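Only one protein chain is missing; all other protein chains are in place.
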Amino acid sequence: MTVVAWIPMLPLLGFLVLIATPLFSDRPLPPKLVAAIGVGSVGLAAILTAFLAATQFAGNPAAELNLSLWQWFSVDGLQLDFGFHLDWLTLVMLSVVTGVGFLIHLYSTGYMRDDAGYQRYFAYLNLFVCAMLLLVLADNLVLLYLGWEGVGLCSYLLIGFWYRDPANGAAARKAFVVTRIGDTAMVIGLFLLFTEFATLDIGELISALSTVQANDPRVTLAALLLLGGAVGKSAQLPLQTWLPDAMAGPTPVSALIHAATMVTAGVYLIARMHPLFALSDMAMSAVAIVGALTLLLAGCSALVQSDIKRVLAYSTISQIGYMFLALGVGAWSGAIFHLMTHAFFKALLFLAAGSVILGLHHEQDIFRMGGLRRKIPFTFFCFLIGCACLAALPFTSGFYSKDRILLSAWDFYHGFNGIWLAGVLGALVTGFYSFRLLFLVFFGREGEASSHCRDANNTAMVLPLGMLAVLALLGGLLAPPLQSVFGAAGAGHPPLWVEAIAVAAPLAGIAMAWWACLYNDPARGEQSALGRFWYSGWGFDRLYDTLLVKPFTTLARLNRNDVIDRLYSGTAAASRQLHGLVSVSQNGQVRWYIATLAVGTVLFLALLVVL
Amino acid sequence: MTLLAIIAVLFLGGILAWLSEHWKDGASRWVALLSLLLAIALLGRYADHTGIATATGSAPLWWDSLQLNWIPRFGITFFLALDGLGFLLLALTLAMGLFGLIATWRDVGFRRGFFYFNYLWTLAGVAGVFTAMDLFLFFFFWEVMLVPMLLLIAVWGYEQRIPAAIKFFIFTQASSLLMLIAIVALVYLHYSASGQLTFNYRELLAARLPPATSYWLMLGFFVAFAVKLPALPLHTWLPDAHTQAPTAGSILLAAILLKTGAYGLLRFTLPLFPESSLAFAPVAMSIGAASVVYGAVMSFAQRDMKRLVAYSSVSHMGFVLLGLYALNAIAIQGAVMQMIAHGLSTAALFALVGALQHRLHTRDMGELGGLWGNLPRLSAIALFFAVASLGLPGLGNFIAEFLVLAGSFASSRWITAVAATGLVGAALYALLMMQRVFFGGERSPHQNSGPPADLAPRESAALLSLAVLLVFLGLRPQGVFDTAGPAVADALQHIDATVAGTPDRYGAPPGDTGAVADAADSRWPPSNPERGISP
Amino acid sequence: MPIESIPALHTGLSLAAVLFCLGLAGLLVRRNIIFMLMCVEICTNAAALAFVVAGAHWSDADGQVMFVFVITLAAAEVAIALALVLQFYRRRYTVDIDQLNALRG
Partner (left out) sequence: MSALELHAILPLLVLGAGIVFLLLQVALRRGHRGALFTTLATLAAAAAACFQVARLLDGGVTSIQSTGLLQVDHRALFICLLLLVAAIAITVLGFSYLKHRCDRKAWADSYPEEFYILLLLTMLGACTLVFASHFASFFLALELIGLSLYPLLGFAVNGDRSPQRDQLYSLESALKYLLLSALSTALALFGIAMVFAASGALDFAGVSAAVAAMAGGPSLLLAGLTLLLIGVAFKLSLVPFHIWTPDVYQGAPTPVTALIATVGKGAVVALLLRLFDRLDLFAVPALTGLLGIMAVASMLAGNLLALMQPNIKRLLAYSSIAHLGYLIVALLIGGSAFGTEAVIYYLVAYMITTLGAFAVVGLIADGAVELTPGGSRPLADSGSDPFHRDYYRGLFWRSPWLACCLAAMLLSLAGIPLTIGFIGKFYIFAAGVQGQLWLLLAAVVVGSALGLFYYLRLLLAMVQRDTEATGTARNGVQIAASGHALLASLTLALLLFGVFPQLLINWINAL
């Protein structure tokens, strides 16, 4: 089935064409052609995915495809193919990546219209899609890692896309390095898996796991190491700090990479390796706790942010926390479902936010906005739908997926538990911050920036917004049949009040938002200490800066001239000193010379007695 | 004879290049190019040997060999031989020689003929190192490659060239004297045990050594190779030498000369002293891991772009050391791959720094910045190689580092875990370099002369071909593994035999060690059969 | 034959040694090149004396032969030495050995 191979190949070709032409010719390609290549390659990939879904997968929950392109390497027991594995889980991811990816590419043609780095932008974006597709298609962990690092690179490049501002570069490097820390843990996990199970092929690994006892420490360790990778990539505690800064990139990039696709790769990894995690209670609890903590922490931070994109960024962290929570309670398909719906509504939110930002001439401070709903009604409606989904208002897509997660959390621990409670609290907070954002931007008094607002949407931007809005609203109906991948989940029946609380929590949050933002007049600058603490992301940045970054850079700077070299320069200096010392004996005085001769003779005769 | 021809072509080409400059200005470059191409063509004759799978154990180990009498007094022969490992490294040598030549085609102005003489002689020496299978001959070439390199640094280098050149030379020379002692002692012990005086690598593999002595001899070899590699406490010559060397010299140093150290460890230290290597492996692995981390930290701290790349070499070659002493096929294959991949990526980085220096006359990253705007082509290519050096999957460096770590993880988890943090370190310095040089606000050190010119097609083509090679190695590395396989297996076989306790290699009865020590009294080497010197 | 049983040899050699040391001491304390040459002669003659003593002890004429050699060669040596000193004096108007220190370092 070479159709599968073409799916990542098309964006790759797009990338190669876009990157190769400036290397060989001084004239840039016409923007229309660039857009055609950039968008077309991803669009074609999306069509191929749809074709594949329609022909092979539709109505067949157990469908699977395997494709080995070539033997990658085979060294003494470590044998890997460059091969793809396609099942429903992959298909969901493929659809999200190509589908949402296509829409965001399309949006970008409008959004980036006037940028000087148009061609470079689409090259990076195509490369990203290719890497992301490899990540999800990989049939072995090394190929997955290839995609994993590839998306990290593209994320780096796109965050720092506007390279002239050093702050963007710093944010980009931070993103790459922080995720690399997680990746390193993950790659060690791969070594552990290989050492223990002698394979890195996912299928073989999973069948090898069937013989392993539950809670085997090796499995726990491997799972925790993989979790390290997932935590880095998905911006979960404790490696979440890079994502808010990553908003330095163009907004469509934030939508594609830092909301819809790449940051959810951690979720995909855990879901893909779920038999491993399921074997270890400790790993499961760790995933759940990480998710629960992250969703609360990030939610609270989102409450007090003033930058529209940062609110969304923290919200993304928080929502991925939900997915982790879901994974941690064994709700694999719930997590993937939420991943999918989140991709729709968060992409929608980001793109809408992009329209706002563009309309306000790159103003991102929500306290300078306000009352925009009349000026840009289409954007407002899109944003409204996005916020509704985010807050999980009933009958939106977010509602279905989040509801499933909360129920699973209740079920998994057989009743009331902290994880569930965190989820519910998170829902409350989510409702609060999402509508706070909506109210501050689109309702209330007009802010300073609102006066010169224009409607920046053009066709290329309207179309994706509309489609995403539809998807966000109706995505709840698209629950993919993942039971062949994860096995059938036993449907629990929690008490009614539990369901009621789950529905009520976001509504309460919205009410609080109304009270805080519309009933009371919000003003910035009068944040409480707690507010400032949350604003700074719970002080993690400062903590890491003091604990890790500063000592490292100071040490590195202190040792710039290589302390080890002192050893050798010291030897050299000592030799020179010795030279000076012995040279004193060559003073040209004959009588001194005679004296040395005499002393030497006496010395030798004395030595004779000793020897 | 082809092997001899390759080396001879380089030696003679060097002399011809020197002379040709007297006849016509600039002719030396073409002579150098032609002789390199000729050497590559000669090497190409072996291409059909590549990829013979490890499984065909019956295949002769040497693809080709040439043995001539040289100094019969010491049982020294002129013994050249080629196997998969040698072929790979020889190919790397010639390819990087060609790359360096093309990348710096116009850089050399001063005494061009003599420059290319030294350039080709360095290559010839390295080619000899990779093919010599007589320990004396090996040492001979090992030293021969140093002098022209010394001159390359000392004559065509930058500001601090003389101290750097002297440092480079003294480090390598002093350590190689230890190796010479070890070689002689090995031969002597072998002679007093077996009565056979030989420097032949194959025959010395059978030497039986008392364990304590063996350990010392192994250290003698190790130190020489570790200096070249360079491994941690012996690395300080490298940043100076790399930084001060002319671009072509840096390329040779990084891409080829460092590999001779790794090659020596794999070819000589491990198989000749399996017991000791086994005992020493934890130390060596620790040194490797320490080099990885320390190199990365040092690289991060540098202001001079070339020094940064130089320290990154320390870090990368630490992986090689780690992999070699993990003593399993996966890690060693990874180390071999790392030698090649590091050769390509670092050579390219040095070429890029050279190109920048040529255009902007500074390597200080404090004075650079925002070059992407004016030099998009150069910057993009630099980005590629920076990313390669941080080990991005899909490129050769990743395969190498992955295999090294995967293999060494089986040997020692903690050391591997420490080394793996080098991956983060690599990201730190590689991206910092990108940031400070190519991103950020534009800061051209000399505004008056207009924007610098972007890469010429010649430079682009040379660099891109390396990039393509790296991608190829990242995606289809199996050819390399198949080619190096038999040599790696051969080196490992001695270690494995030791582990298994095969009696003919190891565990000589205690009485034997005494006999070896006593044999020191025997006359050595045997006097000439015709007539001795003294009655 | 144990040396201690032959007092004549012992005494003679000791005398020679003392003579040698005197010469050496003279070399160290005198600064006049001429006197230093004389001291060297004393040293040489001390050795020659030792030969004579040893030759007498072994009743061997070799000792006396050596004595003649030594004396002869010492004379030749002094002849050359004086020529060199003369040259030196012509140029520097001194025979102080401490002035002879241009070469050093």
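Labels for the chains are A, B and C, by order of writing; each one numbers its residues from 1.
One rule holds in what follows: contacts are C-beta pairs under 8 Å (C-beta built on N, C-alpha and C of every residue); 3 or more make two chains touch, one makes a residue touch a chain.
Since the model is a prediction, treat every value here as computed from it, not as a measurement.
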{"item": "Touch partners, limited to displayed chains, of the chain removed from view", "value": "A, B, C"}
{"item": "Selected residue (touches chain absent from view) among B:G26, B:P72 or B:P282", "value": "B:P72"}
{"item": "Absent-chain interface as seen on subunit C, which is shown", "value": "3, 9, 13, 16-17, 20, 23-24, 27, 33, 36-37, 40, 43-44, 46-48, 50-51, 53-55, 57-58, 60, 62-63, 65-66, 69-70, 73, 76-77, 80-81, 83-85, 87-88, 91-92, 97, 100-105"}
{"item": "Positions on subunit A contacted by the hidden chain, ascending", "value": "575-576, 578-580, 582-583, 585-586, 588, 590, 593-594, 596-597, 599-601, 603-605, 607-609, 611"}
{"item": "Missing-chain contacts mapped onto subunit B", "value": "70-74, 110-111, 136, 139-140, 143-144, 146-147, 150-151, 154-155, 162, 165-166, 169-170, 173-174, 177-178, 180-181, 184-185, 188, 520, 523-525, 527-528, 530-535"}
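Here, only the chains that are shown with their structure count from here on.
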{"item": "Category of the chain touch graph - line, ring, star, complete, other", "value": "line"}
{"item": "Subunit A and subunit C, separation of their C-alpha mean positions in angstrom", "value": "94"}
{"item": "Gap in Å, rounded to a whole number, between the CA centres of subunit C and subunit B", "value": "63"}
{"item": "Computed distance of Cα centres, subunit B from subunit A, in Å", "value": "38"}
{"item": "Residues of subunit A defined as touching subunit C within the complex", "value": "583, 586-591, 594-595, 598"}
{"item": "Complex interface listing, subunit B residues touching subunit A", "value": "167, 232-233, 235-236, 239, 297-298, 300-303, 328-330, 333-334, 370, 372-373, 376-377, 380-381, 387, 392-394, 398-399, 402-403, 405-406, 409-410, 413, 416-417, 420-421, 423-424, 427-428, 431-432, 435, 438-442, 457, 460, 464, 475-478, 481"}
{"item": "Subunit C to subunit A touching residues, read off their complex", "value": "24, 27-28, 31, 36, 97-98, 100-105"}
